[in-house]
Structures are given as C-alpha cells and as structure tokens.
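Dropping a structure here in structure tokens format, bear with me for questions.
What you see is the complex with one protein chain gone and the rest in place.
Presenting chain A:
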Amino acid sequence: MKVLVPVKRVVDYNVKVRVKSDGTGVDIANVKMSMNPFDEIAVEEAVRLKEKGVVTEIIAVSCGVTQCQETLRTAMAIGADRAILVETDAELQPLAVAKLLKALVDKEQPQLVILGKQAIDDDCNQTGQMLAALTGMPQGTFASKVEAVDGGVNVTREVDGGLETVKLALPAVVTTDLRLNEPRYVTLPNIMKAKKKPLDVVKPADLGVDVTPRIKTLKVMEPAKRSAGIKVPDVATLVSKLKNEAKVI
C-alpha cells in the first residue's frame, strides 16, 4: 500500500523561543529549524511498515515556504521514496493544511496517512483529525502501536487512564504519539541518496484550495513570570515553609 506522510518544518525543540517586544509573534529569524519531532516518528513508522513489506511507497509532503524542501530531504533520508512541497508564503492554519492534504490524497490515493499528533510550534493537535473528516476516513490518533490486520489497521492509542485499541477500515488516518517508535538517525550516504529522490513543487492554487486564515492572532505575549523562589537548607525548613508560609500541607 501507498502511505502519505505530512511533515512540518518548525523551530527546533531545543530552542527556547523569545516573544517579540511588539507582541506580533515569536522571533524565529535566525533560529534553528528542524522537522517536527512527532513527524519524524511518523516517517519512521512508515519506513518500518515498508521494511515489513506492508507498504510499497512512502510519499512525504510538506506545506509552507521554500525551505521546507530541507525537511522533505530529511524525510527522504530516513526512507521516504519521494516528496511533494505545497509551496506558499502564506500563513497556514490546520484547516488549510488539511484541505491541501485532502487534495493530495484525492490525487495520490494512499491507503494510509500518518501524521504527527501535534506540531510543537502552534501546539494545535488538529490537522490529522481534520484530514480524516474531510476525506471521510476513520482516524487513529495518538498511536503508540500500528498493526496491519486483514483489510484494516489496529491502532493502539494513548488515552487518559491507559491505552485503547481501535480497528480502522482502510484508507485511514493515523497520528503518532511519542512512544510509537524511536526514529533512526539519518546517515550521510542516505542524505546523499535523498538528494537524488524526486521532489515535486505545487502551489495551493494548483490544488484549488483557499488557504485564507480563519483565526486572527491579535497579540502574542510572554507568559506571566513566576516570582523567584528560595532555596531551603534542609528538609525541616522545607516542611515548615510548606506548613506555615505556603499553607499547602
């Protein structure tokens, strides 16, 4: 089966972002960018399914600026076969991305779409579910295990209080949680090979999708700072502070 794996270029997870002083957003100029960690897990899972013989072709997709090509090259170095960039400078919100992905799903007809559960920049956790809704596919979100079974996939999901397993008919959408797998390191030979793999570029207009944002960001602020605490010398002082000063025990 064919698998589509959407990947997002985001600020690297090790970077502590700074809010711009004019309140228009966070400063991401000259900041290290990487593939969203949950998307790496998605690519890895697709590659593992290919290694098991379940999957025949992996298509990586990214939506955004020209530099997203780097993210797609990384996906191909992990093991994706080819890539599609939906290139635009416009701000893309999850509903718009889901519509772009739906257009690609209609064209490529994958049996499985594997996305990360959320991007670590907007923290939305929406795109996979929205794509499933738009394409009429069932969804297996927050997956910690994906197994191909006759005519479908069994997805074990991380839910509050434990795990839950659902069976989905194909085609289906799966979103990855952290414990699904440990993504492999990309090796230099694979990075070189990835440069030769095909990467198509299309525009939102080619796909007939209107990407106008539906949510306006009015301002972005620093979160309230916690007032500086104190260090206590020993356990006795700690207990007395908690009892008499903070009054929480």
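Methods note: a residue touches a chain if its C-beta (ideal position, glycine included) is under 8 Å from a C-beta of that chain, and two chains touch if they have at least 3 such contacts; residues count from 1.
Simple rule for what comes next: contacts and distances are computed from a predicted model.
Of the candidates "CRISPR-associated protein, Csd2 family", "Sulfur dehydrogenase subunit SoxD", "Electron transfer flavoprotein subunit alpha" or "NADH-quinone oxidoreductase subunit M", the chain left out of this view carries the UniProt protein name "Electron transfer flavoprotein subunit alpha". From the options A:51, A:91, A:164 or A:200, the residue with contact to the chain not on display is A:164.
The residue from A:6, A:94 or A:204 that touches the chain not shown here is A:94.
The hidden chain makes contact, of the residues A:62, A:88, A:111 or A:141, with A:141. Think of the hidden chain as still there; on chain A it touches residues 11, 13, 16-17, 19, 26, 93-95, 98, 117-118, 120-134, 136-142, 144, 154, 157-169, 172, 177-179, 213-223, 226, 229-232, 234-236, 238-239, 241-242, 246, 248-249.
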